[in-house]
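For this depiction, one protein chain was excluded, whereas all remaining protein chains were kept in their positions.
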Amino acid sequence: MVIVVRHSARREDVAALTAFLTAQGVSVTPVPGERSTLLAVVGDTSRLDDDRVAGFAAVEAVRRITEPLPLAGRGAHPADSVVEVGGVPVGAGHFALIAGPCSVESREQLLPLAASLRAAGAQLLRGGAYKPRTSPYHFQGLGEEGLALLREARAATGLPIVTEIVDPRQLPLFEDVDLIQVGARNMQNFELLKELGRIDTPVLLKRGPSATLKELLLAAEYILSGGNGRVILCERGVRSFDTATRYLLDLSAVAVLHERTHLPVIVDPSHAAGAARYVPSLSLAAVAAGADGLMLEVHPDPAAALSDGAQALLPADFAALAKQIKALRAALTESGD
Amino acid sequence: MVIVVRHSARREDVAALTAFLTAQGVSVTPVPGERSTLLAVVGDTSRLDDDRVAGFAAVEAVRRITEPLPLAGRGAHPADSVVEVGGVPVGAGHFALIAGPCSVESREQLLPLAASLRAAGAQLLRGGAYKPRTSPYHFQGLGEEGLALLREARAATGLPIVTEIVDPRQLPLFEDVDLIQVGARNMQNFELLKELGRIDTPVLLKRGPSATLKELLLAAEYILSGGNGRVILCERGVRSFDTATRYLLDLSAVAVLHERTHLPVIVDPSHAAGAARYVPSLSLAAVAAGADGLMLEVHPDPAAALSDGAQALLPADFAALAKQIKALRAALTESGD
Amino acid sequence: MVIVVRHSARREDVAALTAFLTAQGVSVTPVPGERSTLLAVVGDTSRLDDDRVAGFAAVEAVRRITEPLPLAGRGAHPADSVVEVGGVPVGAGHFALIAGPCSVESREQLLPLAASLRAAGAQLLRGGAYKPRTSPYHFQGLGEEGLALLREARAATGLPIVTEIVDPRQLPLFEDVDLIQVGARNMQNFELLKELGRIDTPVLLKRGPSATLKELLLAAEYILSGGNGRVILCERGVRSFDTATRYLLDLSAVAVLHERTHLPVIVDPSHAAGAARYVPSLSLAAVAAGADGLMLEVHPDPAAALSDGAQALLPADFAALAKQIKALRAALTESGD
Partner (left out) sequence: MVIVVRHSARREDVAALTAFLTAQGVSVTPVPGERSTLLAVVGDTSRLDDDRVAGFAAVEAVRRITEPLPLAGRGAHPADSVVEVGGVPVGAGHFALIAGPCSVESREQLLPLAASLRAAGAQLLRGGAYKPRTSPYHFQGLGEEGLALLREARAATGLPIVTEIVDPRQLPLFEDVDLIQVGARNMQNFELLKELGRIDTPVLLKRGPSATLKELLLAAEYILSGGNGRVILCERGVRSFDTATRYLLDLSAVAVLHERTHLPVIVDPSHAAGAARYVPSLSLAAVAAGADGLMLEVHPDPAAALSDGAQALLPADFAALAKQIKALRAALTESGD
């Protein structure tokens, strides 16, 4: 951390700042310049609150040099992590194909779909039982009935299940879910994150639509610091000024996150695209970028979907895409040696 | 709502779409064009789910003409609403000055501050007891002790209190809070909004950092449709590409929201600026834009603040600003006639 | 400037970097830390190219501490500048009201309008003769005929004229223009800026829709370093994710720019709003924020306007707004003492 001291700072204000920093266990080296003095702060700055430092009277600006990520960062954990989800490994070269409908709608919708997804190569089944919707007047999910149908589909196909939690009070209902999803809108629902830190079910943490990658990693840090190290990160598009797609898929997030963290990184192109016809292009791109998995929305009859039908692939299109992904991964593995 | 039909749509797919729409109680007029057909949909489209319509095979695009806001919109409620907060009216010409520390830190911090704010013209006292922080390693608030100190400050000064809720399970603790704040990160914590719709305490709903104004109004609709009509909206800055300020304060939100909704609209310049020295300029601008109130962070000793010290005004600066605001409002009222 | 040295940097790479920096006339202090070494660079870093420094093998990251603004910055020029435009002072407490149509369309449109604007209090007359339009199929301006009409309006009313240049080859035509406008899309048309640095006509430099304030100031630096110190900056809205207004007016730019530069700062609410009904609210806000002037679009018959009619005020609305602005400025001046 580097602190720029105000030109006009009083000697006692600088002393107060230095005393505060030293008390936090870091060491401080002043570097005098022509216009202003810098304080170079070294040691474990991960628990220092930049905003609090910035509040001192002597401070003009605070610049972070290293990310304050004691658990999610590569510093303490250089090797890639593998997160096991119901027996399926994700990360460190293990690629996971997650597929399913946006919302669980009925047994007739879910069970045949799950079987066909499995046949096409999906390794995990996704489906929403509790749906966070922008408008209160839209379908909010089947709730517990949806969870029961997911369990039934898991029993029938053997696919572990992924579904979204939207309230800490729902945790007892999610006990046997294989991968609990935290949606983009809840990425900074810190009370929910704290609760997920206390269990040991794997968590799929989606990036908020205006979250920086640093904020995503700090949200993961909430779960990790609670004691649950089984976190998978998911890029799903950020807000942008162009409405050509629903969100702007940030595929540079894959390389940047892989550099900064050991946690697996997957990509959800369906929500970013908002239109099924763009999903294959973005899926292949995410795989080539080095993602550890994909989460894709598939529906047997998008026109009848109760949510997000426009972005759902048909099962046959998913099967064709899964084949292409396989070929692509083989080519990348061979040529990357 | 206008629906663009795909050039290549099959007759039966168009029929399926039309049948679905008619069943929702709206009427459909086809307008044939050279390249594509439009369907003009009229009637009460507020409960129609655009995404669901977009999922139909025949649909190329869906364009909303009017906002689906049955309760927050001006349609059903043309006159400005007034929300009473502990006896203080907000909205429809009633301007509210809300001030206090970012976090409640101690009796020594809060009580003298509250007295000085009251003397300077503040009408409501803000203070955080539960703090949603980006990093798990930073100060998370005093919790219940903070709420108790706020009550004590209210008893001492008569100022109604405003404080943030971060979890639906905290509701019993907030029973006698005068104005319950939903922070920007929780704007789309729909389960929390639903709970707040079931009580009748006024709610201060802050705009999420990447929420459109339409999404903010739909979040308000969650509370209103639950039965609680006492909602105040708050602009507090959105994410932008420039880091010159912490967030980019969107003062056009004041005029746009006043046009679309009858709910009061206040502005929080402190969080947007992230630096106290920009707060007076932005506060005066918000007042001139027509805001129904301001929420300002004030701290007796910003250097010792446990959160967001850099953006806190000193009590004396707040008093000077309050005087300017009063003069400004007087000039606007006179010259606006 | 602070440079973070890679953990794995070779000794000779660090030496090469240090030698390069020293050769540029700055001094370098290494600050060893646990995980990485910092180099604190002090002296005149304004001409150092961050990107070039970042290219050195030893470098992990470069952080700027002070802005590289030798001429636009407050460092060398602490007092506010006043720019005289055809006898009208702008800046340092001198407020300028600039008004006129988006495009000059005809004598019948311009001359009576200019007279009414003058009567209502406008001090400068704006009007586009060369129009940069997003589509090649839209009205591109009257060109030289438009310039001639502006001169005629100036002769009739005494109002100095403001009009946009879009190509360095047009400069001879702009010789007697009082204030040459560089539009948002040309803010980084550096060849044009260099030409404007060689003349001494005042320049109105509009912020690009995704330009940071630092980039705006560096664009000004192009003109200043050429020898023309008469630059006025203009905030006109940035790109955002919300389409509620055409652009998002950044009123924090007023306080931030006033802090960093001595150049006058005006605001154009018309282009940001994109709708005349939001212009009064944003205009008053800009004045209260401390802008040194406003640029407003006014048209006698917006429905017949050849460009941007939707955002044009009627002359009567402009007159009412000008009155309010005057009252507001009086209140601010009195209460600010």
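In order of appearance the chains are A, B and C, and numbering begins at 1 in each one.
The rule we apply is simple: contacts are C-beta pairs under 8 Å (C-beta built on N, C-alpha and C of every residue); 3 or more make two chains touch, one makes a residue touch a chain.
Not measured: the values here are computed from a predicted model.
From the options B:S81, B:S240 or B:Q311, the residue with contact to the chain not on display is B:S240. Within the set A:L213, A:I232, A:I266 or A:A305, the residue that contacts the chain not displayed is A:L213.
Chain C residues in contact with the hidden partner, per the touch definition given at the top, are 13, 16-17, 46-47, 49, 51-52, 54-57, 59, 68, 70, 132-139, 166-169, 185-186, 188-191, 194, 208-210, 215, 218, 221-222, 225, 238-239, 302-310, 312. Mapped onto chain B, the footprint of the missing chain covers residues 2, 4, 29, 31-36, 38, 40, 42-44, 61, 63, 65-66, 75, 239-241, 243.
Where chain A meets the chain that is not shown, the touching residues are 210, 212-214, 238, 240-245, 248-256, 259, 272-273, 277-278, 281-282, 284-290, 323-324, 326-328, 330-332, 334-336.
Rule of thumb we're sticking to: only the chains that are shown with their structure count from here on.
Ranked by how close its C-alpha mean sits to the mean of all protein C-alpha atoms, the top chain is B.
Centroids built from CA atoms put chain B at 26 Å from chain A.
Inter-chain centre distance (chain A to chain C, centres taken as mean C-alpha positions): 39 Å.
Centre-to-centre separation between chain B and chain C, using Cα means, comes to 31 Å.
Residue positions of chain C touching 2 or more other chains, listed in rising order: 240-241, 243.
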